[in-house]
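What follows is part of the complex, with its chains left where they were.
The letters A and B name the chains in turn, as written, and every chain counts its residues from 1.
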Amino acid sequence: MVILGPNRYGKAETRVVRVTRHGDAHHIKDLNVSTALSGDMTEVHLSGDNSAVLPTDSQKNTVNAFAKRHGVGAIEDFALLLARHFVDSQPTVHHARVAIEEYAWERNGASGHSFVRSGRETRTCVAHYDGSHAWVVSGLRDLVVLNTTDSEFWGFVKDEYTTLPETRDRVLATAVNASWRHTGDGAGEWDCEWDKEYDTARQAMLAAFAGTYSLSLQQTLYAMGSRVLAECPGVCEVRLSLPNRHHFLVDLSPFGLANDGEVFFAADRPYGLIEGAVLREDAPDAGPAWE
Amino acid sequence: MVILGPNRYGKAETRVVRVTRHGDAHHIKDLNVSTALSGDMTEVHLSGDNSAVLPTDSQKNTVNAFAKRHGVGAIEDFALLLARHFVDSQPTVHHARVAIEEYAWERNGASGHSFVRSGRETRTCVAHYDGSHAWVVSGLRDLVVLNTTDSEFWGFVKDEYTTLPETRDRVLATAVNASWRHTGDGAGEWDCEWDKEYDTARQAMLAAFAGTYSLSLQQTLYAMGSRVLAECPGVCEVRLSLPNRHHFLVDLSPFGLANDGEVFFAADRPYGLIEGAVLREDAPDAGPAWE
């Protein structure tokens, strides 16, 4: 006997740019919105009966229409607004997941209407709503950082396949992919200045990366996560995925040259990958937040 | 009080090519192997004490050494071999996850030593081992398929943001990303001809895609998943992620031309995304299989 398991459907990567004009001073929000709905969807899978299905095209239209009607402030608010709309307006939809990426722009000189893409990282959020509770996870990805010193790696397990020498000084580099879960009141009401908290969390991770004398990337990961928790009272859990972008010291001895931490080869693959969560002991159950 | 949550670390994307030579007839296996370990890793996060840490470099070395020592047959067997090795040989490692991608090659003409990359999809597997149990998920991604007819979409919910017209004939195209979980005996012993089952599962999905008169991509997804279950007795669950690669009929009426399903615009973004699981009612608990 075969049954339908967990499922969801939606419109991925709706690329919407919202312009706001205050006289000559324009503002832009540049988003990539993905919506996913679930609910009474057994019949559409079994027989193709679409009577419970709000088309993904309508979801895209809703994203665009809401961008006009409500404007776009913090992406977390926009994601929650959309998630609530789908569940509250459609009897067959019991759960909505809305994920948004935001791309940063800054002003091009003194012009009020000219902009330049800035920064290399992408701001992200995922909101869930199930009709009674909401969950919000904020984050960023591709924040690339590098320390030229204050990183060691030694004292590790040596098995028969270990050839790596211990080191007391190495380059440590990674592309930070981080997400942080907001505690909220569990019922979908949020009293959070999302943009301010984003800056605080981002800055906390940068400061922890710079300020941690690292004996392992795991230690740095934990320092970054706990710093976010220390500085963001409304956050209950941080998840980090840190690729260890190896910078290998180039052997220049065949050319009669010393290489005292001066010339490195930035390797592509393979790379170390360190993943971990740091959370408050009393963090509420995550529910579907991370899905 | 801040605590460490779930974590793992390892070497991602070790690109190993294994050549076997039987006289003039050579064989190649082209793999991308990612290992991830977890266990007694609290201290390394808190203080940078690496005494429980098998370096990711050693993991890479193990992949290479095992490719030589044991050869590489089905990727599922190689993944299990590695996963068991890490857990069984390292007291501090309690759980291993090994993910492998395999790239297909075929012979270049009659030559025994010349090969051409073939196919567009990538074969995948993920094996977990925790010291007593093992889990194996096989899969593929980027198997791109398209039907020029036998696809309709109508009878869906119309809300105030719905503008999509109903259609009785459309192009249906997707890039199949599928994974299937093997039942096994729960204890890490597997009696499965992995390669043969891969071919069966792949063919089942292709046949279901071609043979399903589709009223929705969800229906096609369910047909593909249940077909795999019908033809692969050792599989208990199939998960599919199907991007709906929209092919929009181009409006040629401004040029005095009809377009009776002849000229389509293959759009990039946004795209529908249909995700779902199909499983046996008596499927065993998945444990960490999908992580």
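The definition used in the following text is that contacts are C-beta pairs under 8 Å (C-beta built on N, C-alpha and C of every residue); 3 or more make two chains touch, one makes a residue touch a chain.
Since the model is a prediction, treat every value here as computed from it, not as a measurement.
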Assembly copy number, counted for this structure file with 2 shown:
4
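Methods note: only the chains that are shown with their structure count from here on.
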Using only the C-alpha atoms, find the rotation that maps chain A onto chain B and quote its angle between 0 and 180 degrees, to the nearest 5.
180
Inter-centroid spacing, chain B versus chain A (mean Cα positions, whole Å):
23
Could you list, by residue number, the parts of chain B that touch chain A in their complex?
1-15, 34, 36, 41, 44-58, 60-62, 65, 89-90, 92, 153-159, 161-164, 214-219, 221-222, 225-226, 229-230, 237, 239, 243-244, 269-282
